[in-house]
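Complex shown without one protein chain; remaining protein chains in place.
The letters A and B name the chains in turn, as written, and every chain counts its residues from 1.
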Amino acid sequence: MIWFYYILAILLVIISLYHFIVARNYVKRLIALNILGSGVFLFFITTAKNTNTESPDPVPHALVLTGIVVAVSATAIAVSLILHLNKEEE
Amino acid sequence: MAFEILSIAFMFIGAIFLLAGSIGLIRLKDTYSRLHALTKADVLGFGFIVLSCILSTDLLSHWIKLLLVWLLAISYSALVGYALANRKKRYA
Partner (left out) sequence: MLDLALGLMLFVSALLSLHSKDTMKSGVFFIIFGFLSGLIWVRLEAPDVALVEIILGSAITGLLIFKLVKGSKQKDLKAFTFTRLWAGFISFLILIFMLFHLTTIERQDRIASLVFENLHKSGVDSAVNAVLLNFRGYDTLLEVGVITLAIFGLLSLGLKREAYYWDNPLLKGFSRLLLPFIVFFSLYITYLGTFSVGGAFQGGALLAGGLVIFALAGQALPLKASIIYIFMMAGLGVFSLIGLLYALLGYGFLTYPLELSTISIMIIELSIWISTAFLLYTAYRGKL
């Protein structure tokens, strides 16, 4: 089961990386960036499960927890920067 | 033992209602009938699942938590149904 999640994480990272480069619409680019982050988080959490101890490793969990909060605030600032950009172009 | 059988039966009934609701959401043609499948069948299925969960534990604190979750779910389901129907009526 662990290997399935590892491969899923890698696939998510790859397809979102491709779309991040290809997309010319900022909304699509932002969504691709968020999915890329989710793929990385999935890799971390799967690694946390891949230990000999009975319950999973809490250190990657803490890192992912803070990572999600940072990702949301980064998305917020990206959204308002893009809105600003659109206002300038008009 | 009797409670366990009852709990499994309720879980099964709830799953069938949720499945029916999801199939209706995909298959039905217009928005209002889809809304019907989304709000009614799902709430009924969810109620059966909560009942099954209540039967499977004997802790009072779990019962109270499950009942609160059920109350919240039915109230927001009603609100979501109202909101979607309202928007549809205004923009159709």
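Quick note on the criterion: contacts are C-beta pairs under 8 Å (C-beta built on N, C-alpha and C of every residue); 3 or more make two chains touch, one makes a residue touch a chain.
Just so it is clear, the model here is predicted, and its values are computed rather than measured.
*Asks:* Relative to the complete complex, which of the depicted chains are touched by the chain excluded from display?
*Replies:* A, B
*Asks:* Spell out, residue by residue, where the missing chain touches chain A.
*Replies:* Residues touching the hidden chain, for chain A, are 1-8, 10-19, 21-28, 30-32, 34-35, 38, 41-42, 45-53, 55-59, 61-66, 68-77, 79-84, 86-87.
*Asks:* Contacts of chain B with the missing chain: which residues?
*Replies:* Given the touch definition above, chain B has residues 75-76, 79, 82-83, 86 touching the missing chain.
FYI, only the chains that are shown with their structure count from here on.
*Asks:* Can you compute the centre-to-centre distance for chain A and chain B, using the mean CA position of each chain? Integer Å is fine.
*Replies:* Those two chain centres are 31 Å apart.
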